[in-house]
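Below is the structure I would like to discuss, written out as structure tokens.
Only one protein chain is missing from this complex, and each of the others stays in its spot.
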């Protein structure tokens, strides 16, 4: 079983052991390299020949060696690799490829906050810090829950129905926008766009207890995160 | 037909079967590797020689093996590959390359929404959720229909003429901006830019029934999506 | 002339024909592989040896085979390739490299529009569609003309002088921002940034005939496009 | 010890010295290539065979040669490399990979500033320069300190507790936003998004000593930086 096998996969050389090639018992590789392998086609250097893409076979061998799927970050041949795994009838590897996609479905989440600044008694010259009144979370229910877990407040959302529906009524229990960003980043979302807007002035006086300057600086910033 | 053929394509080695090379009966490869192949030029190692780019031939062979075109995501040599397919007279493959481009023409769609927030009786302290009054869809008519299908409302668009014209009068039947983003993303569009703006204050009192605070927070956010 | 030539270019193997190498009569390759080629240096495997970069020679051979320059999209070794073409005295290829750059000079174009929304008699609840009053085009005169052609209105630009000057006085004859974006995209520009702003309120009443609500929603969105 | 060793790692050839392979005394490579190496499997060309990924072994050898980890910028196979290092029991290399990640944890920092312009006596026609009243820093305490060091003012932050908590109450001791950007850039953060907003008009007169025009141009610009 530790016999060394030299392969020519579509022109690219690979070297591995018989044990690695036979690892998945229901695969085409097991079928080919099992008992009757001496009748397989060989190239002019005596290497077993497979008429498939030579580059992607690197990840097939990787999977067989480690029984786990570890693709490069930003790997761009996922669909092509799936086709190769299908060809080789690598059922467990296919489950990994599909499972990885199901566990991290592509899609969009938007995060918005209404904010202003805390001013002291002396107005502008005495500004204290940024003040966020609420972080809004909008998108598919299931993804919002996946990302924000216990920090998600669903109390304003009347319909606790299917997790595939969209909502724009979730918000967070805390007011740290960077924590929300980190949560999104940890789940594979990247910031794709952002936009801000202020509020309009009003002929009316602000309500009692509302600081005039704080009221003027009110703004809404919105951030679009996308997972590919 | 299962004879193994070793190729030297511009210096890169490939190995395949005769059946694969003869798969497209009207191609130059069929012509070359059909009956008279023994007279073809060979390199010093006895491999059949083709004076073409060695790297792109990987995708030519892929196509011949699977009779389907599966290029890496973000593939950047599409134009160069087309030239190779033309050289080899691979008509069906050329149809695939062109068909793929026709089915997903490059271009731009903008999505905008006018929004504010739902406030409760106690004003700012009692904000409920984000409120979108309408999602506008602008761009080429055909692409808008491709992406949004049944969720597109065309009732404000007076001219149901050619699908190649541009319109800025479509909107969506729902108010979930993330669903619109997901639709665009599913069709290969990426968010390229975004901008927001608020409204101006007015000397006039808001109309009866309009919440003053909600009125002040009105904003227009616009998102530009591009498909390469 | 159909003799097969095996090359070792800085350690990378290439195989081509004598005809391909002699294609450009004034090049160094013609000089080297013309009559006296038997005296050229060979490596230990009998391949003709060239002491140049092995990777970029791929595109040199491509050019010689097709007499046309087709580089990968996003190719990042253009300057390095030019150096190789200079070394090999490939005058026609150099003209292609330079001509391609001259035909598509790098630079920036900004597109802006002032817009609002068409409202019906019942105000916000009856909004009709996005309304763009004018699409402004700013940048180098020559590039603006290249991109927008007949759709460009130059009537506000007093100086019809040199095409290398910058102007911020062009606008478009139509009001479809997506069409402008598509034009830019077709000419190799990508959206690099965007920003929006609203208008300030005013103590004065809007002029007669101007809808109050439309007036409040006025905004200016600006988009920066760059061609590398 | 300067014996040359030729390796076949999953089909990719490497050549190195015995001394390099034995460099880490507790590694699997030391175990394999120590005394009993003559019994190791060899391929058909007599090269020692390792049934692992051939591409990533480049960085394993690099590490052994230099006893330091230098990966390409934007390297996308970090997780895969870690797996290889684990397989080869390269403890010191694993410490490097993990230490590098711990020293530069991924995450988000936002920088915002409230700004306007300095106007002269003649108003708009006499604007002097951009005026930033304060640069706000928000994010994880530990990262804010790592980046801004002595230029960070923590006086508004009441809780000097754990460095893992988030704060939105830090600001900078200087008012040069470009210096803040440079600091972030130097620490591996990139600008991922930005948004701006103005202030609302007010029925009230500005306070004495506040320039009316400066007051009108007040804006808040916010920049999101992310480290992958």
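Observations on the structure shown:
Going by the order they are written in, the chains are A, B, C and D; count residues from 1 in each one.
Just so we're on the same page, a contact is a pair of C-beta atoms (placed from the backbone, for glycine too) under 8 Å apart; a residue touches a chain by one contact, two chains touch by 3 or more.
Since the model is a prediction, treat every value here as computed from it, not as a measurement.
Within the full complex, the chain left out of the display contacts the shown chains A, B, C, D.
Although one chain is not drawn, the whole complex shows that of D:87, D:156 or D:216 it is D:216 that touches it. Of the listed residues D:27, D:143, D:167 or D:199, the one in contact with the hidden chain in the full complex is D:199. In the full complex, chain A touches the omitted chain through residues 196, 198, 201, 216. The chain not displayed touches chain D at residues 2, 4, 6-7, 12-17, 20, 45-46, 58, 61-62, 65-66, 70-75, 117, 123-124, 127-132, 175-179, 181-182, 185-186, 190-191, 193-205, 212, 215-223.
Counting the whole complex, the residues of chain C in touch with the unshown chain are 8, 10-11, 41-44, 49, 51-55, 76-80, 83, 106-110, 112, 114, 133-134, 136, 138-140, 156, 166-169, 171, 192-204, 207, 210, 218, 220, 222, 224, 226.
Please note the rule applied: only the chains that are shown with their structure count from here on.
Of all residue numbers used where chain B meets chain C, under half belong to both copies. The two sides are thus made of different residues. Centre-to-centre separation of chain A and chain B, using mean CA positions: 20 Å. Chain D has its Cα centroid 32 Å from the Cα centroid of chain B. Multi-chain contact residues of chain B, defined as those touching 2 or more other chains: 193-204, 216, 218, 220, 222.
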